[in-house]
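Every protein chain of the complex appears in place save one, which is left out.
A and B are the chain letters, set down in written order, and residue numbers restart from 1 in every chain.
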Amino acid sequence: MQINPSGIWNDVDIIRKKSPLVHNITNYVVMNNTANALLALGASPVMAHAEPEVADMVGIAGALVINIGTLSDAWIKAMFIAAARAKELNIPIVLDPVGVGATSYRTRTARELIHTAPPTIIRGNGSEIMALCDRDVATKGVDSTSTSDLAIDSAMILSRELGAVVCVTGETDYIVSGESQVSVKNGHPMMPRVTGLGCTATALCGAFASVNSDPFPATAHAMAVMGIAGEMAAETAKGPASLQVNFIDALYQLCETDIQAFFKA
Amino acid sequence: MQINPSGIWNDVDIIRKKSPLVHNITNYVVMNNTANALLALGASPVMAHAEPEVADMVGIAGALVINIGTLSDAWIKAMFIAAARAKELNIPIVLDPVGVGATSYRTRTARELIHTAPPTIIRGNGSEIMALCDRDVATKGVDSTSTSDLAIDSAMILSRELGAVVCVTGETDYIVSGESQVSVKNGHPMMPRVTGLGCTATALCGAFASVNSDPFPATAHAMAVMGIAGEMAAETAKGPASLQVNFIDALYQLCETDIQAFFKA
Partner (left out) sequence: MQINPSGIWNDVDIIRKKSPLVHNITNYVVMNNTANALLALGASPVMAHAEPEVADMVGIAGALVINIGTLSDAWIKAMFIAAARAKELNIPIVLDPVGVGATSYRTRTARELIHTAPPTIIRGNGSEIMALCDRDVATKGVDSTSTSDLAIDSAMILSRELGAVVCVTGETDYIVSGESQVSVKNGHPMMPRVTGLGCTATALCGAFASVNSDPFPATAHAMAVMGIAGEMAAETAKGPASLQVNFIDALYQLCETDIQAFFKA
């Protein structure tokens, strides 16, 4: 598979026209940012986590995004209910295994989730993807201690085992689907200094997967848009907070010529 | 009733002088933004949702704002306790029925709330007000699929039934009290692309209702201030994130001449 600007733009254009509903069961830290990123891109975000309503909400959504960043038992139950319903309805599931490896609670939860209701797409940093795959890895909280390229093997194993697209983000983003692999080289070194931009990348995968029936290019397109908006944002950013503001504004302004000018595979 | 700049300014001026405590039981996505909007305007926000403390917190507040955006059973219990206490103490209650119609859980909760402890003010988008009134309406998550004018009938029915002021926001905001109705035409088309500006409008109703004993003009004044600050913010915004930043700054800077220059009824 080849990723190119016109394919990326095509997905963005459909998201803006259709405004797909993306149902997020995500962490408290990033909810505001991911909702704003989805809105700026053109999608319609909803956050809902109560057991009595998640199945209903999945039923009207174009994608389900599950992020375990601030999980607790009640939320885990809702994640399983929502994921099961998404499977029934054939709605794409995107998983962000935040901090897997840092505590056994996170590792166990994420592994149960991927085996009970295999996600369509998994996106994490190098440490998380390696820990999810049960590889030896030093972890430190929710920030990666591994570069993304060290995690490619783990991504391939997970992808084959689960039939999922696995995306490892870092200086280079690797998107793996079975034996196939593409990379995206967009992005800016200041981006990891903004909390939740990884979670935002995962949320954008939901938007792209809701309009593109093939999750492999959908994921790569989402990563390209993340990185391109990040580079556009960095041009005038004075630090991580103005980078975050500029990033959301860039998602809103993004046009086909920006993608052509910035895209790096 | 007529809404005019000097009436709007009078309320803003009292909020700044008295700094009323506004108790919010609201959703995770918007807490930070609504707290900042209340602080920028001059009010004093507090977020508290635990069953053991909500009644105490209501007891020292000037208004109670209930927003069901990310509700769960424990939070619903707290909402009922807080609303009952507010009724006892004659403290104004403002309800934001976020996403009513999207799931039966939200619809049921909101209807129980309005019938158990009728709010002083209800603010929602067109879809939400119609769904709350049991009208046929297509819903999609938390974003409206109806324009505000289609919901005026529903607002009038709810207002008469509950004795509440009902506010439907959209391109034009309609504020209904029994047979009376006023409209506010301020605002900017980019505002719905910022998550939680509707929730912020609801929170501001709490601030205005805490200083103006008549909730009808209080609600209209809050909507005017929202729309005016949004228009001021849009003048230099490059997208939804800089709009949000400028909006909070505009609430802080807002002076009587701004209201005179921008107000559109």
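Heads up, the rule we're going with is that a contact is a pair of C-beta atoms (placed from the backbone, for glycine too) under 8 Å apart; a residue touches a chain by one contact, two chains touch by 3 or more.
Keep in mind the model is a prediction, meaning the values are calculated, not measured.
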Original post:
Of the residues B:Ile3, B:Ala35, B:Cys133 or B:Ala222, which one touches the chain left out of the display?
Top reply: B:Ala35
Original post:
With respect to the chain omitted from the figure, which of A:Asn33, A:Ser154 or A:Ser183 is a touching residue?
Top reply: A:Asn33
**OP:** Identify the residues of chain B touching the omitted chain, counting contacts across the whole complex.
**Re:** 19, 21, 23, 28, 31-32, 35-36, 39-40, 44-53, 56-57, 60-61, 74, 244-253
Subject >> Interface with the undisplayed chain - residues on chain A >> reply: 27-30, 32-33, 69-73, 99, 102-106, 139-143, 192-196, 237-242, 244-245
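Methods note: only the chains that are shown with their structure count from here on.
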**OP:** Between chain A and chain B, tell me the centre distance in angstrom, where each centre is the average of that chain's C-alpha atoms.
**Re:** 32
